[in-house]
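All protein chains but one are shown at their positions in the complex.
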Amino acid sequence: MNSQLGIIGSPHHLLGLDGISVDRLHALLRRAQVFAAGEESPNALAGVAVCTLFFEPSTRTRLSFQLAAQRLGAHILNFDASTSSATKGETDLDTFRTIQAMGVRGFVVRHKADGAVAALAAEAAPGVAVVNAGDGRSEHPTQGLLDMLTLRQAKGEDFSRLKVVIVGDVKHSRVARSDLHALRTLGCSEIRVCGPASLLPDAGTLAGCAVTDDFDAALDGVDAVMMLRLQRERMAEGLVASLDEYHRDYGLTSARLRRAAPEAIVMHPGPMNRGVEITDEVADGSRSRILDQVANGVAVRMAVLEAVLGR
Amino acid sequence: MNSQLGIIGSPHHLLGLDGISVDRLHALLRRAQVFAAGEESPNALAGVAVCTLFFEPSTRTRLSFQLAAQRLGAHILNFDASTSSATKGETDLDTFRTIQAMGVRGFVVRHKADGAVAALAAEAAPGVAVVNAGDGRSEHPTQGLLDMLTLRQAKGEDFSRLKVVIVGDVKHSRVARSDLHALRTLGCSEIRVCGPASLLPDAGTLAGCAVTDDFDAALDGVDAVMMLRLQRERMAEGLVASLDEYHRDYGLTSARLRRAAPEAIVMHPGPMNRGVEITDEVADGSRSRILDQVANGVAVRMAVLEAVLGR
Partner (left out) sequence: MNSQLGIIGSPHHLLGLDGISVDRLHALLRRAQVFAAGEESPNALAGVAVCTLFFEPSTRTRLSFQLAAQRLGAHILNFDASTSSATKGETDLDTFRTIQAMGVRGFVVRHKADGAVAALAAEAAPGVAVVNAGDGRSEHPTQGLLDMLTLRQAKGEDFSRLKVVIVGDVKHSRVARSDLHALRTLGCSEIRVCGPASLLPDAGTLAGCAVTDDFDAALDGVDAVMMLRLQRERMAEGLVASLDEYHRDYGLTSARLRRAAPEAIVMHPGPMNRGVEITDEVADGSRSRILDQVANGVAVRMAVLEAVLGR
């Protein structure tokens, strides 16, 4: 059953959405929808110890996984490996193996280096599952899943006529990469990517996407606008001239949103920079599905934890 | 049922003791007394997720709420919003809404700004309850309640012949403000406030109190001495000349305590500055109810969480 979830080569882990089969993706989303609707199996993971092992801090994602694990009856432990005293210079792999030896069966791992989560998963003992909670710029698969669940709730299961635009700093975004993998797998008919050239990734990442730096044009007739957070450090790096200019060119306003389809929804992975990539009016408006995304995050993580750790 | 607890305008929250009805206050104290006596209903909040959301750190208060929530069977989550990386510059309201969207039903919120907790509560979704764990200098209602429970255990339910003195930095104390509201509501016959003029609040806060800077006089015949913590920063601010001088004028010693009524009790919200506002002899003496206060804190928080979150 667990192998239903599996990425090739790692049937007990969820390391990314790249290469996940369409059947597996739909199965996870259907199960997450059951949890989102309030039906829970509260003891699926009773007595199972799950550890959030974060080499890069993220309170919000950790909290969401924590709630998901608790609702399934798991014991949850938090290990913030980003504080130096926690590991005293031991290798990441030794930290992982040590906690694994304590009897922890599920690991929710975040790391700033691309591929670091997969590297740990490759060393996992039999019966131990690793879920990627974000690695470098590569993948954030549960964010990708919750975005798909949110799209599915608003637009239905069939993505074949959906027009979606992803806007902003795609280059540095693991969220965007996971979204792109998932949208392609689900057969989304038109994926647009919009942002300044300095924030666009390589051609491989953009395969199959319509790319533009013209936000107005990119919005035309889309069913969903997926905004990305602008990290302040992009300014220091010289990739963005100023917040004002970024807002002028890539900030989602109510006026701009009118270019999208009448029932278009707005998404954002949070935390938001209000007044930069999104205005209050849009963030809090009727089109916004931003809080649905947060709610779906818990449901998706329940589905994932159950799939990789359940009997 | 929940409305039994309610402050006007916020039936599902506990934001302060200002304006709480005497009936509601007594009901909460009676229920807390049941918990204090060891009778628990361990599953009253089974499966309910409660989050301590602290924009200002306080390990001790957080721990007390955590124990209260656990004993009621709730899932407890801790979010320390005082560390910058936790929120990445998002607004407090977005942080609150995000955690709420995850399915958290109870919030225990501390904030350094007056009114900030009420502002979040005003945005709470239906069925979500907010408990003020201290905001600015305004209120710390569960501390007020535990102080009243401690008084009630020592002196009985009828406060109409009670003489109480509150001593120290009333100006900056949310504890004192909540205590004053509760003492007035419960009909305490004589409320004295004592401290140097530099640490006394405005006249409104002191309404109905006998105010003096003479500690010896203030102690005369009182049934309870409620000491306040002296924050070290009051010296840097020039509000207190020195710790020695403060101790000489406002430190509670055994000798001074003899001025109080024979069965007078001593209270302190902790953490204590031993040798400053209170001597070891008094803190650890037979009149001290300081550890009872701590124990009552858990009982009171159980009663509050049950009242705002229970069915």
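Which chain is which? They are A and B, in the order written, and residues in each are numbered from 1.
The rule we apply is simple: contacts are C-beta pairs under 8 Å (C-beta built on N, C-alpha and C of every residue); 3 or more make two chains touch, one makes a residue touch a chain.
Everything quoted here is computed from the prediction, not taken from an experiment.
Participant: Across the whole complex, list the residues on chain B that are touched by the chain not included here.
Facilitator: Interface residues of chain B facing the absent chain: 42, 57, 59-60, 63-64, 66-67, 70-71, 232, 270-274, 291-292, 294-295, 297-298.
Participant: Considering the whole complex, not just the chains shown, which residues of chain A touch the missing one?
Facilitator: Listed in rising order, the touching residues are 47, 49, 51, 75, 77, 79-80, 85-91, 94-95, 97-99, 101-104.
In this text, only the chains that are shown with their structure count from here on.
Participant: At what distance in angstrom does the C-alpha mean of chain B lie from that of chain A?
Facilitator: 41
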